[in-house]
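Note that one protein chain is taken out, while the other chains of the complex remain in position.
Chains here go by letter, A, B and C, matching the order in which they are written, and residues are numbered from 1 within each.
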Amino acid sequence: MAVDELNFLIGGPQGAGLETTAQVLTFSLAHSGYWVISEREYHSNIRGRHSYIHFRVGRKRPLALTYPLDLLGAMDAETIFTHFKSLEENSYLVYDESSIDKTYKQIPSMEKHLKEILEMEIGEKTVGSIVEYLRSEKGVNTVGINFPKVLSRLSKEFDLSPSQASRYVSSILIGAVSGLMNLKEQSLRKALENRFGGRKKLMKQNLFLIKLVSDSVKEKHGTPIEMNPVRNQERELLVVSGNEIVAMGKLVAGVRYESYYPITPAADECFFLETLDLDSSLVVFQTEDEISAICSAIGAALTGTRSSTSTSGPGFSLMVEALGWAGMNEVPIVITYYQRGGPSTGQPTRGSQSDLLFSIFASHGEFPRIVLSSGDHLEAFKDSVMAFNLAEKYQVPVIHLLDKFLANSIVTMPIPELNLDITRGLVDEKTNAYKRFSLSENGISPRKFLGEEVMWYTGNEHDELGHVSENPDIRRKMYEKRMRKLRLMDKEISQEERAKYYGSEDADFLLVGWGSVKGVCLDAINHMNGAYLHVRFFSPFPRRRVSSILENFDSEKIIFVEHNYIGQLRKLFLMHRLNAGGSIVKYTGRPMYTNELIKGIKTILEKGKRKVVLELGP
Amino acid sequence: MAVDELNFLIGGPQGAGLETTAQVLTFSLAHSGYWVISEREYHSNIRGRHSYIHFRVGRKRPLALTYPLDLLGAMDAETIFTHFKSLEENSYLVYDESSIDKTYKQIPSMEKHLKEILEMEIGEKTVGSIVEYLRSEKGVNTVGINFPKVLSRLSKEFDLSPSQASRYVSSILIGAVSGLMNLKEQSLRKALENRFGGRKKLMKQNLFLIKLVSDSVKEKHGTPIEMNPVRNQERELLVVSGNEIVAMGKLVAGVRYESYYPITPAADECFFLETLDLDSSLVVFQTEDEISAICSAIGAALTGTRSSTSTSGPGFSLMVEALGWAGMNEVPIVITYYQRGGPSTGQPTRGSQSDLLFSIFASHGEFPRIVLSSGDHLEAFKDSVMAFNLAEKYQVPVIHLLDKFLANSIVTMPIPELNLDITRGLVDEKTNAYKRFSLSENGISPRKFLGEEVMWYTGNEHDELGHVSENPDIRRKMYEKRMRKLRLMDKEISQEERAKYYGSEDADFLLVGWGSVKGVCLDAINHMNGAYLHVRFFSPFPRRRVSSILENFDSEKIIFVEHNYIGQLRKLFLMHRLNAGGSIVKYTGRPMYTNELIKGIKTILEKGKRKVVLELGP
Amino acid sequence: MARSKEYRSNVWIDWCPGCGNFGIISALYRALSEMGLDRRKVVLVSGIGCSGKTPHYVNVSGVHTIHGRPIPFAIGIKLSNLDLKVIVHGGDGDLLGIGSGHFVSLGRRNSDITVIMHDNGVYGLTKGQASPTLSKGIKTKGLARPNLQDPINPVALALTSGYTFVARGYAMRTDHLKELIKEAVKHKGSSFIDVLQPCVTYNDVNTVEFYDMRVYLLNEEEDWDPSEVELTEAFEKSLEWGERIPIGVFYKRRRKTFEERIGEQIPKYLEAPPSKEKITINGKPIIDREQFRRIFSRNIVRVLD
Partner (left out) sequence: MARSKEYRSNVWIDWCPGCGNFGIISALYRALSEMGLDRRKVVLVSGIGCSGKTPHYVNVSGVHTIHGRPIPFAIGIKLSNLDLKVIVHGGDGDLLGIGSGHFVSLGRRNSDITVIMHDNGVYGLTKGQASPTLSKGIKTKGLARPNLQDPINPVALALTSGYTFVARGYAMRTDHLKELIKEAVKHKGSSFIDVLQPCVTYNDVNTVEFYDMRVYLLNEEEDWDPSEVELTEAFEKSLEWGERIPIGVFYKRRRKTFEERIGEQIPKYLEAPPSKEKITINGKPIIDREQFRRIFSRNIVRVLD
């Protein structure tokens, strides 16, 4: 019984090698031509707290994650206690046989609240009794492996100390999963090579362990979840996280200055850029704080450099003042803004889409800006290029909204098309009497760069030369010149680019979403007769297009899907005098899953509810 | 021909004593029982740039400033070139006869753009020819005084050096104005005493000069703009700026900690608090930046102290991150936010109302807050008290919006009623097992203060004890607990308090405004058959009340009046699914004047325009 | 003397096994218990980072603030309630990176606050970027390339900023550190302890072995009296970093605290600081019309009859 698609999850303590497991499995699957999407959940912690990676693998490209699971791979007891409810009939559980006597009370890393819930639900049960319950009552296939035994085989084979051997636990899971899925050895090898590079010994030891486990699992259980073979159109696949694809986009766009102050979930983008081996002189600069990050990026932009900074909520909050300077001085900078759970430090490693309205209105005073967001990896790539083009064309700060879900999702995808336009906006060619802020009709004053000409900038209101002016007439003219760009951008940037419609013309209902909910919305409408309106720009807001789409739906058939509490996109629609219907929101910090979204849609459509709050996922 | 009301303006270089002139005149007028309102316009400069103070004085309380002027008192030539167009028939000009040969080209402090305009409009004209033009063609009464001569009389009388004497120029204007108005000597004396305290010599010298000028003016011109006597109901009047009245309100409210980093137009509030001679231990603390200001204010609030910080746009932009911490930790702090012209440094000494939407959505993530604004001095006083009460009752940060116009307006008013309620919200009385964030039904968890009990706070999502938790269930519950306060506040805070209606039931049109436009709107509707809806709370927004008022008006009869470009209050109405009509906006940084507002209203009502941009005032 | 266990909270400590922070927190538990401080009167204020989690592990009040800002929070707490012992736990990124402006400012004030810096050379919680104390040219595990920036010398910076108690401890010498903490907390004025803290996960250069070889006690090996040495001597000493790294108290003076200075200007302050003052009588303001008239007399005009 081979399958076309597989949902699985591996879990274990932070820092114990889960990422290695995931990486190797993903590369192996990609090598065999399968499409993968996965997302990682972890605590704001370096070692010890529970972490897991949720996968969906398909012969066709999967769009989103979903429950229940076909397979749960547990590195430790905490994983079992945390996830056993996600298993249903015929699914598989891989677990450590040596942990069967553990109860959740013996797990110090487990959060109090989960313990309280377990206390009520299962009382004193051990891992063993959970496994037994799953097997006998739920029809779950349980695959026990004695981790210590397997590791001691490894120790003996390679003469490793027990503590050295314990670092290979990630390969036990790889072995078990690849056994059950019957992954090709060739694919595994490739994946291990990629992971361990030239380090031959590591390769060998891991491969040994993987085969050991894989063989024994196959022996006992066969290869029950082997996937049907696929003939992928692509000769090569990119295996890439959201952070990485943005970095790739920026590099293609020609970024040459990226400043940052480390913060989850943005820093991985900068770190990735730092590790690249480039011919060009890209400066990736770790500053003393986010204020310095944005100020120095603005400084770099004044010299004509494509420059950007990446951050998340707390960092962006600190950038707000300088953002206004960029607005006042019409400086093209790109702020890549990865949303995470707020307010304040909030849930630093969990996802959210609760900074939309803040992005649009951040900083005192009024100035045009572009705020856009990307719904998936390919969009994120293209938008990273477009962000710079638009920033320079309109000489405005661009806020590119992403979120933790996307940042920490690893997907397989074709190498994106690189034949993109790089447009750098209006540049002054004349030599004399340059005026940086010439009062032009459409609001765009030709740029020149520091070093080429004498020019002045100031955050005060200023005249055409950039000198401070408090004259009310100058004030009005300059203010209006800047604000004229709002209209210009709205006229020039394609409405279709700014809001995309997916689904048939005669859909029964319309989902409206933004950012990373795209995948789950598309997945849901594939299962129902719905359509999806994907809003990509919030400023300038594509009112015309959105309005014409909304007209086709009754208000009760319009459902906003967002990761926040107040329904921020919905509020924005209202502000633009647009119809707004019901809302499906989630704010636990976990991604939306197709199964719960579908259920939520039904609740709204069938039971006439106006708001559904999702809460799936541990 | 005595008058009931007088509009006048005095101008001169920054730092030359204009404020003394204004203060003495205001106190004199108050002493004689008249009502005064005045506003000061000045550059971001310490000495030399043109500054002016615009007054309206009445037997009844004036509500707003207006043009044209009845009197212009010019300390220097720049004042004449800047303001001569505001004079019309029968008005008075007081000027320095020794400056008649000056052209505007000889005035280095004058801004380039004004010079360019003058170049086009009047060419090479001297002060003398402007004066002549006013006299002969416009019917303005010109009152020439030879300043140097008058000052040399002073020098001789008191044996002062010329440079010493030049510091008394403020009293020449006082003399001229008080002569023309026939101010009572007794009133002037009182005012001088107040200004110069025990410094007898200064009193004497100034009085000498004032009488000298006053007598000679009276001799030549009589007392043409003497005001009709008034019998004021009040035995005492408060002469107070917006900054000062807020400080008074805070003190009455029981503020004991006020942190700040100096910024226009907020610092005067803090400075005023610092100078007071108090029995209580109010700490007014100048921090190293605004981040420290808000963080330390939050720290103080955790100990149970009523604490606040005052700032304007650039400072608030820096406070945004910590604001979120206060939201997450349900800390009652008051942020007094004086809006000024933005974006960025913008127009630091000019007025604006362009930070409304920013205040409502500032900081990443979502949390309840109160955002309110005051329309005049009495409101500002009461709101300063209410802000603390609400902050403590709902355990939320309160943003109290004011603006430069109000801050720098000096008015006479009765001493406000002090019999106000001080309510400190729910405080825990039990001793054991205190949980700072107990999951209460209405969202309010009883407070205790640092020092009384062991408790924890964190900007991370947390459990009832205040310890970090990433459990999705806890997350949802705590999030919802906080957000429940939105509903509670909306239920409990009177809708009538949050939006006030002025005018008759059967008004022809409705102005909608907020903050300091209150006065000018009320003034305008007094001249027309209009009504005014004064919105005081933006969060929680008084939707019910506002909606029921709007229902009485056709959309074309609803006019929003705001000091910003995009019509921020109007946008907020839309967001709350409310009808929104036309807009009258101003963004030159100068206040709105009754005469231009009335004209603007007519343009909308009669010509069917949707938007009018005002621009009066130099 | 309270038992050190009383100062532990019930929260599981999620630092990496072997982390130097364990040394710091056990020194802290013991210092608190030896001083026998009332748990309600001690407030730990932290920033964000591995170090920032400290307050949750201690059974005294804790304020876990935002990155870089524990000092400003601490000042607000201290100035408004003088009964409290306020101790800041910050990372080196927290206090000397994003928060260095506040660090410098605290020195200027000499407010009675103790700052304990978890000096691990890295940004632990964000996965090992260079912190401001990491030496130039060093490439720790988490870095893509060797560190480009010179380190800040925390002791020198504290001395320059005006801290009146400046010390260095080492997380693995908990006895010594415990004594330093006690002395710092007892010191009246701004006190600072730079604690060398091995980060076993990301800093593979400044390890336990690294420090064990180099660290020596200031007062043991030299004739060092921190109350006597000149500022310049202390500064010079602070520059010693290489083969030998001194720990102990570099400098110590008794100067007027910020609170004492405020007390000189506001008579009632020391006895009834902000949090202790009554602000209402029967739900009404304490200020009545008469008081209002006195306080604001300069703003009041008697109208002519």
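Observations
Please note the rule applied: contacts are C-beta pairs under 8 Å (C-beta built on N, C-alpha and C of every residue); 3 or more make two chains touch, one makes a residue touch a chain.
On a predicted model such as this, the values are computed, not experimentally measured, just so you know.
Residue-wise, the contact with the chain that is not shown comes from B:T345, picked out of B:T21, B:T126, B:T345 or B:S363. The residue from A:V217, A:C295 or A:V371 that touches the chain not shown here is A:C295.
When you scan C:V88, C:A156 or C:V215 for touch with the missing chain, the hit is C:A156. Only one residue from C:R8, C:R261 or C:R293 touches the chain missing from this view: C:R261.
Of B:E226, B:D289 or B:D428, it is B:D289 that touches the chain left out of the display. For chain C, the residues touching the chain absent from view are 96-101, 104-105, 107-110, 132, 136, 145-146, 148-153, 156-157, 159-162, 231-232, 235-236, 239, 258, 261-262, 265. The chain not displayed touches chain A at residues 27, 30-33, 184, 186-187, 190, 194, 232, 234-240, 244, 248, 251-254, 256-257, 259, 276-283, 285, 287-289, 291-293, 295-307, 321-322, 325, 385, 412, 415, 418-424, 449-460, 466-468.
Contacts to the hidden chain, counted on chain B, fall at residues 15, 43-49, 108-109, 261-264, 267, 271, 274-275, 286, 288-290, 314, 344-345.
Operating definition for what follows: only the chains that are shown with their structure count from here on.
Each chain gets one centre point, the mean of its Cα atoms, and the points for chain A and chain C are 37 Å apart. Mean C-alpha position of chain A lies 46 Å from that of chain B. Centres computed as Cα averages put chain B at a distance of 41 Å from chain C. Multi-chain contact residues of chain C (touching two or more other chains) are listed as 48, 66.
Under the contact definition stated at the top, the residues of chain B that touch 2 or more other chains are 321, 325, 458-460, 468.
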